[in-house]
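The other protein chains are all here in position, but one chain of the complex has been omitted.
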Amino acid sequence: MDKLAAEEIYYEMIRGRAFEYAAKEHYMQGDISGFLHLDIGQEGLSVAAIKAFEKGDVFSTYREHIMAMARGISPKAVMAELFGKAAGVSEGKGGSMHLFDPSHFFYGGDAIVGGHIPNAVGCAYARKYQNNFDGVMVVFGDGATNGGAFFESLNIAAAQKLPLLFLCENNRYAIGTEITRVAPFEKQSHKAEPYMPALEVDGMDAVAVYKVIKDAQAYIQKGHGPIFVEAMTCRYEGHSMSDANRYRSAQEMALCKARDPIERMKRVLTERFGMDEDAIGALEAKAQQEVDEAVAFAAQASEPAPEALYTHIFVEGGSHALS
Amino acid sequence: MDKLAAEEIYYEMIRGRAFEYAAKEHYMQGDISGFLHLDIGQEGLSVAAIKAFEKGDVFSTYREHIMAMARGISPKAVMAELFGKAAGVSEGKGGSMHLFDPSHFFYGGDAIVGGHIPNAVGCAYARKYQNNFDGVMVVFGDGATNGGAFFESLNIAAAQKLPLLFLCENNRYAIGTEITRVAPFEKQSHKAEPYMPALEVDGMDAVAVYKVIKDAQAYIQKGHGPIFVEAMTCRYEGHSMSDANRYRSAQEMALCKARDPIERMKRVLTERFGMDEDAIGALEAKAQQEVDEAVAFAAQASEPAPEALYTHIFVEGGSHALS
Amino acid sequence: MLYREALNKALDETMDLDENIVVLGEDVGLYGGSYRVTEGLYAKYGEKRLIDTPIAELSIVGNAVGMAIGGLRPVAEIMTANFALLAFDQIVNHMAKLHYMSAGKITLPMVVRFPQGVSKQLAAQHSESYEQMLCAVPGLRVLAASDVNYAYHALKHAIMSDDPFLFIEHELLYNKKGEVDTETPIDPFKARIVKEGKDVTIVSYLKMVDDVMAAVPKIEEALGCSCEVIDLCSLNPVDYETLKKSIEKTSRLVMVEEDHKTGGYGAQIVSWAAEEIFYALDAPPLRIAGKDTPIPYNRTLELASIPTPDSIAEEIVTWSRKNNV
Partner (left out) sequence: MLYREALNKALDETMDLDENIVVLGEDVGLYGGSYRVTEGLYAKYGEKRLIDTPIAELSIVGNAVGMAIGGLRPVAEIMTANFALLAFDQIVNHMAKLHYMSAGKITLPMVVRFPQGVSKQLAAQHSESYEQMLCAVPGLRVLAASDVNYAYHALKHAIMSDDPFLFIEHELLYNKKGEVDTETPIDPFKARIVKEGKDVTIVSYLKMVDDVMAAVPKIEEALGCSCEVIDLCSLNPVDYETLKKSIEKTSRLVMVEEDHKTGGYGAQIVSWAAEEIFYALDAPPLRIAGKDTPIPYNRTLELASIPTPDSIAEEIVTWSRKNNV
């Protein structure tokens, strides 16, 4: 990773955290509603994985604000979506869990745990069919690795040798349930081992994540079929705004935060690339400003028109598209 | 395996084959209808597995006539079920694919590929709860190992350390699709390896199957959790009566039949236990007679009463059972 | 007592009575349930009876079926109705049919509970209602609890019955207040006359019962009429007797439901009325239901997609004027 990339990743990490705190604040003020899942603590993983997987398609979960922005969707369009506004990336119809933008090869945002994995498999099939081996990256949590959709996907991706990168964000919890209480081991990459190479990385280390995803994409680009990456990470907040996070001790949270990905990346910038505090302070100010602008934009943006309820159920004239 | 057990297993194998041929004949005559899946070629596996798993509960698939009989359900009750008669084990309501008899701890007979596996997991939970570690054996084909239900079950059984024996009858085909075309490898026990011990056995060798299932049950009886057994086998007929079996070459079929489980078991009886041809001939005659009697019984048995359509939708008075 | 506390009490009392009763689902144990229905039970009954499952809805129901076969009496919780779609094979092909296919040799004393409906901006994958699908499946009993007392009694009944039950709750009802009368038993299959009236029968269930009741004063004022409000309570079987009596009295039927109108549950009620008590109807029946669109996130659009007290009142008043009733 060169300095430029490191700086960009750091910038998006801090912008991501600022964005999430702003979303939290506006949730509590009632501007945002529904389920809001914050990615705080996991920013390094989200940003570095997306940046490393430069080309190709990405399918993610409901905890995807930072990934969506790292893919190039503007913070304004994301925040406006959280506010349910017409200028939102899904025009206010999707909300926090459903950010879609095919122009950035970003396909959600899915609120069915594991439900998007078979979709990513199908997209990887399409890419292979089109002779495009940049492939697809599908991101999911540890909780998703217990569901049938995930398992079927491992098998099919391997049988069909699809260009698919499985990225498991193992934060050890599915809402309040610790992974070791519902699976026989802590590392879910074991589940992929019979099917494909399975790599592990410290998800709190953005540099390491960046490297492993780059390597993984290089592997699928060679046409070897799918690959699995597990990143151990930690979310700082409750599962969503309705979770009081009572099932983790203060001690466990402290250990988590001692591995803070932003602090760590900051050290990379200062120690390895010799950035000074001023330059970093300038990035922080810029990030905060971008988030403030996104909030201001979202706040003043217009509501969807009432007719929007009835649009996009079907493609306009779609039933006669080619006939 | 002692002589008595060997003789019993051999007897049930040949009775099973005779039964299946009789069913085939009566299907062609129109006495039996629907989907009829014959177990010819797999008799050694079916009988030896059931005999070895003496205590405990069994959940099977739609290819279960021989297993049901090995569990103690009478050939008459099974044949009558195929004929759709009131004296059938499911009173003519289930048919070939749905043979149930809890008094023999035999719970089907399920026509949804893989659908019974989660049921077996739940039953294993109940047994553990009741402190009964004889456990549950669930039988399924290679095709079922690609479905989400199977995978979820591996994970849950391992996480909960349930007394559950997974028995995969790998006959290498799901209807007309060869397993290696839809899974990344031929041996499906690989899929179980992350979760539990996975054993392999030649499913055409009844003696070997008997031993491996005995060992596997001993393992679960110790409370170690689930275990997986894969038996490589071969069905001689098409998938069901509506499959012309065109996807397998004559050569492949010949190789299959060279491993015939009945011939092999016969050699065990003659060579290891010194049984003579007469004694074996007598067994064969007895088996055929039992099957003939079953057919005669089924043919003359009565149709269900018309009211049977409306019974067993709910438990009689069940909605007020304990209230 | 709150609705969720009434459900909790039903679970607690039955579990206390019969150690074969176990509860399974995501976060039902240690965490106490995502809507706090199972709160406190893990501490009391332990992890063998309050089973935290992985996120695997097919297995939650599939395992419950197997537990019932093995002699337990499982109560499964699906966190939200939408996720129950993952378990439809187990619900429809197994839970509803094993008793029949085995000619009664297998019985499945089990309950599957889930909340459904539009809550607040949970968007299309977390806001739906599936009674229209599940009531089309023979072999299942389907109850829908709209109030606190019914929630308590009906859940107890479902748990203690030997038949497989679906027990539908609504996300916005969990904090509803009400009294539980433990002394007076109820028949969970009987519809409840929430309010008597003589001019129009309004049939509803689950959360819509409250919305109808909120609309009634406006309707009665606007039309100078009196409304009879019926809560179906049991969606399958339906207490057609009570409906018939009411409609024979009022001659008019309005059906109010939250699910999408096309193919919605109320079609069954209206079509029953057209077939069976046609001549009792003085005017075309009216169905008020959710719009035929996925549920959008935006709050204004979301509220426009389902009946509200205002829209219910408005639609009934318009219908009534149009039909001179």
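Things to note:
Letters A, B and C mark the chains as written, and numbering starts fresh at 1 in each.
Heads up, the rule we're going with is that a residue touches a chain if its C-beta (ideal position, glycine included) is under 8 Å from a C-beta of that chain, and two chains touch if they have at least 3 such contacts.
Note that the coordinates shown come from a computational prediction; the quantities given were computed from them, not determined experimentally.
In the complete complex, the residue from B:Met97, B:Val121 or B:Ala287 that touches the missing chain is B:Met97. Touching the chain that is not shown, out of A:Ser46, A:Ser60, A:Ser74 or A:Asn155: A:Asn155 (per the contact rule at the top). When the omitted chain is restored, the residue from B:Gly44, B:Pro75 or B:Gly147 that touches it is B:Gly147. Along subunit A, the points of touch with the absent chain fall at residues 57, 59, 90-94, 98, 100-102, 107-108, 110, 112, 115-127, 129-130, 148-149, 152-153, 155-156, 159, 311-315, 318-323.
For subunit C, the residues touching the absent chain in the complete assembly are 58, 82-83, 85-86, 88-89, 92-93, 96-97, 100-101, 123-125, 128, 132-133, 135-139, 236, 259-260, 262-268, 270-276, 278-279, 281, 283-287, 291-294, 296. By the touch criterion stated above, the residues of subunit B touching the omitted chain are 33-35, 81, 84-85, 90, 92-95, 97-98, 110-115, 143-144, 146-148, 174-177, 181-183, 247, 303-304, 306, 308-310, 313.
Everything that follows uses one rule, which is that only the chains that are shown with their structure count from here on.
Counting C-beta pairs in contact, the chain pair with the highest total is B-C.
Look at where the CA atoms of subunit A average out and do the same for subunit B: the two points lie 46 Å apart. Subunit B and subunit C have centres, each the mean of its CA atoms, that are 40 Å apart. Put simply, the C-alpha centre of subunit A and that of subunit C have 36 angstrom between them. Counting only residues that touch two or more partner chains, subunit A has 146-148, 181-183.
Among the residues of subunit C, those touching two or more other chains are numbered 53-54, 56, 58-59.
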